[in-house]
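So that we are looking at the same thing, I have put the structure below in structure tokens.
Note that one protein chain of the assembly has been removed; the remaining protein chains are unaltered in position.
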Amino acid sequence: MNLYRYASPATFHPLAGRLVPWFAGLAAVLAAVGLYIGFFVAPTDFQQGEGYRIIFIHVPAAWMSMFIYVVMAFWSAIGLAFNTRLSFILARALAPTGAMFTFVALWTGAFWGKPMWGAWWVWDARLTSELILLFLYVGVMALQAAIDDPRRADRAGALLNLVGVINVPIIYFSVKWWNTLHQGASVSLTRAPSMAETMLWGMLVMALAAWMYTIAVALARARTLVLERERRTDWARALLEGKA
Amino acid sequence: MNWESWQAFWAMGGYGLYVWGSFGMTALCVVAEVWLVRRRRVQVWQKLRRMQAWDAQ
Partner (left out) sequence: MLSFLFTVVRRDILLAARRRGDWLTAQFFFVMVVSLFPLGIGPEPTMLRTIGPGVVWVAALLATLLSLGRLFADDHRDGSLEQLLLSPYPNALLALGKAIAHWIINGIPLLLIAPVLGIQFNLPAEALAVLVLSLAIGTPILSLLGSIGAALTLGLRGGGTLITLLILPLYVPALIFGAGAVDGVLAGTGAEAHLSLLGALLVMALLIAPWISALALKVSVE
């Protein structure tokens, strides 16, 4: 199999077009199953009552927010090393979805924290790191938006992304350190409720749904970016002629 | 089955605001993102077609 064939924009554009509905469909089915498990199969938690059900989006969103940043860094590194345009486009297409999941993780963290800790926001190590992760996403997107030349925007964004990914573990460690030193001033998250097996399954299925959703949206976004950049090539011209 | 009635389902054992606030915002974000991606696709498509027509002249 020749991987480079799929990296060519002329092949990628129709291929992504065919894949998007499949991934979107998978995401919808998995989300339906996950929500069913989350609301109807998983039992009430003996400590947190029904409030714990937020876990079924909070944890998958938090996982995805970190995972997407790392995947972006992977594509950025590939792009910088092999000079492949499509890798930069994929990295760029992932950023808004990653930021969206980071925001969702923060929002649901707040809505979970209010009934459990009595406050919308506490400077818990995980919430604080997530907030800084959101800033990192915003930085990459702002930098790419500010540069008009796509070639430079790709590379600059990729470099910042790589610096960010080196920093994420350092930031997490420093925030954790800071949090333990100031224990008196803040409430730290009690351990997650002892996990019933069905809860774990619900979370895993929801995380898979989020993953499929991310692929679908990122491919759709990448398709538009490819078309925009390749508008002067023969295949793009033919495509644009064709559809009324 | 966890719920005795729809009312109990929406109430979420007193945590209704928090559970539905979370799931609602997530749904809103997903819908908004999909809508934005689609709108962008349509806009880019129209823009490129206009540019192409312009080039042809």
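A and B are the chain letters, set down in written order, and residue numbers restart from 1 in every chain.
Keep this in mind: a contact is a pair of C-beta atoms (placed from the backbone, for glycine too) under 8 Å apart; a residue touches a chain by one contact, two chains touch by 3 or more.
Given the structure is predicted, the values throughout are model-derived calculations rather than measurements.
Although it is not drawn, the missing chain touches A when the whole complex is taken into account. From the options A:36, A:120 or A:135, the residue with contact to the unseen chain in the full assembly is A:135. Within the whole complex, the absent chain has one touching residue among A:166, A:200 or A:238, and that is A:166. Hidden from this view is one chain, which touches chain A at 80, 132, 135-136, 138-139, 142-143, 146-147, 151-152, 155-156, 159-160, 162-164, 166-167, 170-171, 173-175, 177-178, 181.
Everything that follows uses one rule, which is that only the chains that are shown with their structure count from here on.
Inter-chain centre distance (chain A to chain B, centres taken as mean C-alpha positions): 16 Å.
Within the complex formed with chain A, the chain B residues making contact are 1-3, 9, 12-15, 18-19, 21-23, 25-26, 29-30, 33-34, 37-38, 40-41, 44-45, 48-49, 51-52. The touching residues of chain A, when paired with chain B in their complex, are 39-40, 42-44, 49-51, 53-54, 57-58, 61, 96-97, 100, 103-104, 107-108, 111-112, 114-115, 213, 217, 220-221, 223-224, 227-228, 231, 236-237, 240-241, 243.
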